[in-house]
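Below are the structure tokens for one structure; questions will follow.
Just one protein chain is left out here, and the rest sit where they should.
This part shows chain A:
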Amino acid sequence: MTANGPQTVASSESSGSATDAAMTDDAPLGSPRVDDAVIESRDLDVYYGDDQALHGINMDIPERKVTALIGPSGCGKSTFLRSINRMNDLIDIARVDGDLYFHGKDVYDDDVDPVALRRKIGMVFQKPNPFPKSIFDNVAYGLRVQGKDDGDVEKKVRTALERAALLDEVEDQLDSSGLDLSGGQQQRLCIARAIAPDPEVILMDEPASALDPVATSKIEDLVEELAEEYTVVIVTHNMQQAARISDKTAVFLTGGHLVEFDDTGKIFENPESDRVEDYITGKFG
């Protein structure tokens, strides 16, 4: 680093700030900066033991938009998603370097409580994972653990179910088990559970990959609606899905590198990277 010291100085002068300089070191193609960013990832590395799962991820996630993370299996897109709300903390061997800002605050600072962070950033998982409790208790779970159950819980639960486009189907059976629902209904129940405490961001880890086409299209419609109120980050390995529902698309390719980040239209019509083009057009992955 000392050998190219002058260069570093030059680049930081030209771009104006230290974070910009850091960004140019490992920037993906496309336009990784956005104006209304809620989440900013800067040189984010994630390791599982000795294996590096993510290499210097630099990208912004815009507010109240759908940002899709796509790429082949094992490319690190889920790892990146889980580093946003620090779910990787739950894995003993996971280690994170670099910075991830949420509203300008590095979530990996010592004074950030991951539980408080997860109350702002809800999550929906790949496999529907309702609790073996009633539909009502499933949706109320987040409210209860977050101490937001003082007001009208019933109203909050119904609102969440309505936003998750599930209320009409389960209105008469709120006391029956969440496990009795179909797979697609269970996943919408999990979405209702995630939005009931009213987070700012919703992370979705391949939320439709275990569902049939009809259930999938319901989830897709829902994601687009949710983006009117929430910032949505969705991992998918279904490129058509990303093209249909997202505003921004980040393409991760094998080895944990973010190759290109841009408006979804640009990524699918005219990507800068040849590898991204090959991936999009199905030549590999």
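Quick note on the criterion: a residue touches a chain if its C-beta (ideal position, glycine included) is under 8 Å from a C-beta of that chain, and two chains touch if they have at least 3 such contacts; residues count from 1.
Definition applied: contacts and distances are computed from a predicted model.
**Student:** From the names "NAD(P)/FAD-dependent oxidoreductase", "Phosphate transport system permease protein PstA", "Sulfurtransferase TusA family protein" or "Tetrahydromethanopterin S-methyltransferase subunit C", which one matches the UniProt record for the unseen chain?
**Tutor:** "Phosphate transport system permease protein PstA"
**Student:** With respect to the chain omitted from the figure, which of A:Lys105, A:Lys127 or A:Lys283 is a touching residue?
**Tutor:** Here the residue in touch with the unshown chain is A:Lys127.
**Student:** Out of A:Lys65, A:Arg118, A:Arg158 or A:Arg275, which touches the unshown chain?
**Tutor:** A:Arg118
**Student:** With the missing chain put back, one of A:Ala194, A:Ala227, A:Leu258 or A:Ile280 would touch it. Which one?
**Tutor:** Candidates A:Ala194, A:Ala227, A:Leu258 or A:Ile280; residue touching the omitted chain: A:Ala194.
**Student:** Since one chain isn't shown, list which residues of chain A touch it in the complete complex.
**Tutor:** Residues of chain A in contact with the hidden chain: 85, 87, 90, 92, 115-116, 118-119, 122-125, 127, 129-132, 141-142, 144-146, 177, 179, 190, 193-194, 197.
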